[in-house]
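Every protein chain except one is present and positioned as in the full complex.
In this document, chain identifiers A, B and C correspond to the written order of the chains, with residue numbering beginning at 1 in each.
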Amino acid sequence: MSLFVRRQLPIAIVSITAILVMADYFFRIAATGPIVRDLQNWGIILSAFALGFGAVNLFIVHTRHISKQTSNQWPYSIWLLFMVALFAGVGVFIGPTSTQYMWIYNASYFALSATLYSSTGFYIASGCYRALRARNVQSVILLVVGGIALLRNAPMLAAGYPILIDIDGWVNSVPTTSAQRGIMIGAALGAIALGVRTMIGRETGFLGRRTEAER
Amino acid sequence: MSSLWKKLEDVPREVLYGLFLLAFIIPMLSPFGLPIPISADVRKWFATIDALPAGSTIMIDMGYSAGGEPELGPYAVAVTHHIFKKGKLKSIYMATSIDGVQLWETLMAEVKPEQYGAKYGTDYVHLGYMAGTETAMAKVGTGPMPSTDYKGNSIAQMPVMEGIKDATSFKLLICYTTGGDQSEGWVRQWVTPYKTPYLSCVLALMIPTMLPYYRAGQIVSLVSGATAGQYELLNKIPARGIKSADVISICHILIFAFVVLGNIAYYARKASEGSRKGG
Amino acid sequence: MREKLQRGRGKEVEEMAVDLASVIQIWLAALFTIWAYSFAFRDNAFFKFAEHTFVGAAAGHNIVYAVDNVRRYGWDPLSKGATLYAVIFLLGLVLYTRYHKKYFWLSRFPLAIMVGIGVGLSLRAIVTAEFIAQIQSTAGMKVVGVDSFTAFNNLLFIVIVLAVVYYFVFTFPVLHGGSRGAISTFARWAMMAAFGYSFANALLSRITMIFGRLDYVMNTWLPLPGAILALPLALILLIYSMIPAKKRPWPK
Partner (left out) sequence: MLYAGRIFAFGMLIALALIMIGCMEMAKKKLPTFRKLAGLDALPEMVGRAAEMNRPVHFTTGLGELTGTVAPQLVAGLAVLGYLTELAAKYGVKIVYSVYQPQVMPIATELMREAYIRAGKAEAFDQEDQIRFLSSEQFAYAAAVQGYAERERPAANVMIGPFYAESQLFAETFFRVGSIQLAGTARGYQIPFFAVVCDYLLIAEEIYAAGAYLSKDPVQGGSIQGQDIGKIIAWVMMFVGVLLTAAGSPALMDLLKM
């Protein structure tokens, strides 16, 4: 009984929900429309609830650091939790588009986010120089195509040598698109298989930890 | 000799990074004003908006995160200028990115729609961030539209929402995004069922994975945010995009030079090692 | 055009400089930018501080929009009398039982609904958008009745798609035996061309982004009073903090 409720039932809910959503798309049935519309609303509300997970995880990890006084970490942990509280407090109580919120957002989060992700550019540049070497056929292909694209992506060179635009256009529309399409067809089948496995209860990652009965 | 080649083959990263930084800073201090060619994809995007009949409504997804703003922001600014400048178009914004509201505020502060006589609620509205990505797209697609805007104000009385029921009410879909879930999600949730014409602006690194859709006709025009300068030229409103063009040129030339240097050093070292072994 | 641009920037800075709050904001944003970039050179305390700020802020930002969305899409209809929304509210809260040692399995029910919607939305569209539409587009390519360059390109395109799909067949080893292995080699070469192209595009992407941040530091922050002195100071401190704790006199 308990295994049914704890394991089979959630899987059944997945299948029924998925079948409803698909049926509404493929079949002209009046009954499914309103149900699926409600389901989509629910999906959004549940996704919104799930947005809080990150903060809870951080809270668990960093309160542990603070209580254990992990060396070289706990002061940062206090600061991190303070930032969570600051953003949540200002955003919820004053408003996410208030002057105050926009101020902290632009001063910290915006600047940091944009910088952190762009910093990988340094590694890509270094990787370009170190790894784009003509060692064998594959690396020659990488080098030649990469080199052409590098030159084309410099607007000044592209303007001076329009042939670069033509060559790049060819690389883009013939080998790149076709190879990506082959990969896409494979990946689409992978996604379909994942969906099917989830619906028949063979992919149970979402169930999380296992209960006693399931072990 | 071979030790010199060895050094050139493995220049310390601090040196490389330093030169890379200089390649940014020098053109920023004294811009060269190098030319910028305009690509066919950008022209197509521009023409698509230009060809919209008066009174058309556009769905615009602020799908980029703060991390991608430096690349996608300038393009979004240029397109927004174009839409307002052309006039008689209604823009309905929504955000599938959690930063899509704050970044929209920044975008509007930069564009200043009032200079074109555009009014919030009449010509444009922002429905706010909606969690769930593809679920959110599907929900807006089937309708009904949310009842409030991003600030929680009722939108029922706003003229911009007149006659808007679901995806079929839109003549065009635009998405600026840093995420594959968004750029591909719109193809799945809107283009596939409703055949809405779709303009997609993504990070340059996402272009190759999006190409199969483009070639299959599921996207009208696919561009990267790095082409903002080209759109600014078409628009005749210079901004961040044009400013970045010199830097982009110089950085690419530097990296290309390093790639060439690395290869020469690699082969020279091999040759000198080979000759030593032989001799 | 360019000059106008530069002048425009200058004026902006002037206007902003009047407002103290903006000045502090710019200082903070600029310092965070410098600290975040320092990571590319070496891990250090300032980077660690910046990173924790970022992670905390992002989590806080998510909470803000969790509340915003729950309020707009859940609470508003509920307070207007749609009682069914009480159930979904409850389910939303039940999601958080995942942190409970004993009752964590309760969270499987709301998750099952989310997963079910996700699977349904994805399956129904993927089969068309990423499978049939791609087959259709490839099958519809003309190799006769077009000029020879187009015919060649289309033929090459078709051959590459077919080879790459072939490459990804894993469980029928007979397809890859003997000389048929050449098909896979060719597919791999074609994919390498695509990856080389993507790699170069990634560099373009990152350069544009780095430009955005450096532009901010140089044209928004540096013109502010004192910034030009603060920059070298910040850099010296950064370099100092990159020295391993054992090798520097203080702090250990």
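The criterion applied here is as follows: a contact is a pair of C-beta atoms (placed from the backbone, for glycine too) under 8 Å apart; a residue touches a chain by one contact, two chains touch by 3 or more.
Note that the structure is predicted; figures quoted are calculated from it, not measured.
S.K.: Touch partners of the unshown chain, restricted to the chains that are shown, please.
M.R.: When the full complex is considered, the omitted chain touches A, B, C.
S.K.: If I consider the whole complex, including the chain that's not displayed, which of C:Ser198, C:Thr220 or C:Ser241 touches that chain?
M.R.: That would be C:Ser198, which touches the missing chain.
S.K.: Would you mind spotting which of C:Phe39, C:Tyr85, C:Trp105 or C:Trp221 touches the chain that isn't drawn?
M.R.: Of the candidates C:Phe39, C:Tyr85, C:Trp105 or C:Trp221, C:Phe39 is in touch with the missing chain.
S.K.: List the residues of chain B that touch the chain left out of this view.
M.R.: Touching the chain left out of view, chain B contributes residues 13, 180, 205-206, 208-209.
S.K.: Given the full complex, what residues of chain C touch the hidden partner chain?
M.R.: Against the left-out chain, chain C lists 39, 43, 47-48, 51, 55, 118, 123-124, 127-128, 131-132, 135-136, 138-144, 158, 161-162, 165-166, 168-173, 175-176, 188, 191-192, 194-196, 198-199, 202.
S.K.: Residues of chain A in contact with the chain that isn't shown?
M.R.: 22, 25-29, 57, 61, 116-117, 120, 123-124, 126-128, 130-132, 142, 146, 183, 185-187, 189-190, 192-194, 196-197, 200, 202-203, 205-209
Definition applied: only the chains that are shown with their structure count from here on.
S.K.: With chain centres set to the mean of the C-alpha atoms, which chain is at the far end from chain C?
M.R.: B
S.K.: Identify the chain whose mean C-alpha position lies nearest to the mean of all protein C-alpha atoms shown.
M.R.: Centre-most chain by C-alpha means: C.
S.K.: Hey, what residues on chain C touch two or more of the other chains?
M.R.: Each of 40, 61-62, 65-66, 68-69, 73, 117-118, 121-122, 125-126, 130, 134, 137, 194, 197-198, 201-205, 207, 209-210, 212-213 in chain C touches at least two other chains.
S.K.: Of all residues in chain B, which are in touch with two or more distinct other chains?
M.R.: 13, 17, 67-70, 98-99, 130-131, 135, 138, 193, 204, 207-209, 212, 215, 226, 248, 251-252, 255
S.K.: Can you list the residues on chain A that touch chain B in the complex?
M.R.: Against chain B, chain A makes touches at 25, 33, 36-37, 40-41, 43-44, 46-48, 50-51, 95-97, 102, 105-106, 109-110, 113-114, 116-118, 122, 125-126, 128-130, 132-134, 143, 146-147, 150-151, 153-160, 162, 165, 169, 172-173, 176-177, 180-181, 184.
S.K.: Which residues of chain B touch chain A once you look at their complex with the stated criterion?
M.R.: Touching chain A: residues 10-11, 13, 16-17, 20, 32, 34-37, 39-40, 65-70, 98-99, 101-102, 105-106, 130-133, 135-136, 138-139, 142-144, 150-151, 193, 204, 207-209, 211-212, 214-215, 226, 229, 245-246, 248-253, 255-256, 258-259, 261-263, 266-267 of chain B.
S.K.: Can you list the residues on chain B that touch chain C in the complex?
M.R.: Residues 13-14, 17, 21, 24-25, 28-29, 31, 33, 67-71, 73-74, 98-99, 128-131, 134-135, 138, 146-148, 152, 184, 187-189, 191-193, 203-205, 207-209, 212-213, 215-218, 224-226, 238-240, 242-244, 247-248, 251-252, 255.
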